[in-house]
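We show some of the complex, not the whole, and keep each chain where it was.
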């Protein structure tokens, strides 16, 4: 199995702020790292996202043309389709207790899409991811499960941040650069390295007969 | 690292009813599988537990001499000591929503003991387990995270059940055999095999500077 990782986010810049270093690191390792962005209201922000992805060493992002994110079967199905066609081992998305409603909706829909992507009755070649990870954008994780050392790629992360001129210009004193720098440094101290990104692990449930592989022979 | 798995349970028979097949399977695989039982009121039940462990292919269980299980720093420390000295990759314990209060207490204390066992400031050779799994005894898991195929060792599980004469005799029509058989069959149907045991995965948090290894370089 080729090694892939997919970040599914609500808005352009979430992928960079929440897991840009982790994506860049995997891209550097030769893994297939990519981004699915669920909304994108304007051509300007689409362009910024494309540049940010490039700065992180990622292919062109997949962008849905939703204006607003709502709980919605059609969007859920399109997310499943992307998971099935890109076949990532790990998916990263938002926290269920994120302060932003559209982030919480993304989390709920991604969890559902992950399940449906694995259904043998829905897809000819279904796909069950191995890990679902939840990232921090503005809302912090109280006690992370995983800390990824992004020291080697911190410059790519900040190059990507710099692509978001439309967002950065809202806070000319440099909020976004500063916040993401300090967040990466704080997580770095916890991780025993220079810079890190923090995640929660969301274990995947086995609820139905729809999977190809359902059992394990060892826990260790 | 040698491969070890440790079940930490409240009472004799919990280990057999909840994860006896999984322990037997790992023993069969040559892994170090073992049991820590936190209470044992009587010599008779200690003897039953010892026989059950034997039937599962496990070494002599470690047994604490508590009469009743309460939240208690001393017991927590003794659990940490066992984790540090046995160095298991995976630990199995009870559900936090188990109907039995002493099972819920075991779950809470094991989670705390797992954390402290990894502290470099508490132990010269601390130990961080890789996985914490929660098992079902009488309370069922609504949506399991992991199903272990125990078809190859189902006879060992029932041999172990048969060691608990003091418990079985309470229900002469065969409750314990029947319940555990049907539970294993139901989980087997879900797992696509003959017999299975179900678990929830409890992700481990990173809360403190006390660990030797705190970061990862890849999520996949």
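In this document, chain identifiers A and B correspond to the written order of the chains, with residue numbering beginning at 1 in each.
Note that a residue touches a chain if its C-beta (ideal position, glycine included) is under 8 Å from a C-beta of that chain, and two chains touch if they have at least 3 such contacts.
From a predicted model like this one, the values you see are computed outputs, not experimental measurements.
K.L.:
Given the 2 placed subunits, let me have the overall number of copies in this structure's complex.
P.N.:
Copies present in the complete complex number 6.
As a working rule, only the chains that are shown with their structure count from here on.
K.L.:
As a multiple of 5 degrees, what angle does the CA superposition of chain A onto its copy chain B give?
P.N.:
180
K.L.:
Approximately how many whole Å separate the CA-defined centres of chain A and chain B?
P.N.:
One centre to the other, that is 34 Å.
K.L.:
Which of the residues in chain A come into contact with chain B in the complex?
P.N.:
Spelled out, the residues of chain A in touch with chain B are 3-5, 22, 25-26, 29, 31, 89-90, 92, 130-131, 133, 143-149, 190-193, 196, 199-207, 209, 214-220.
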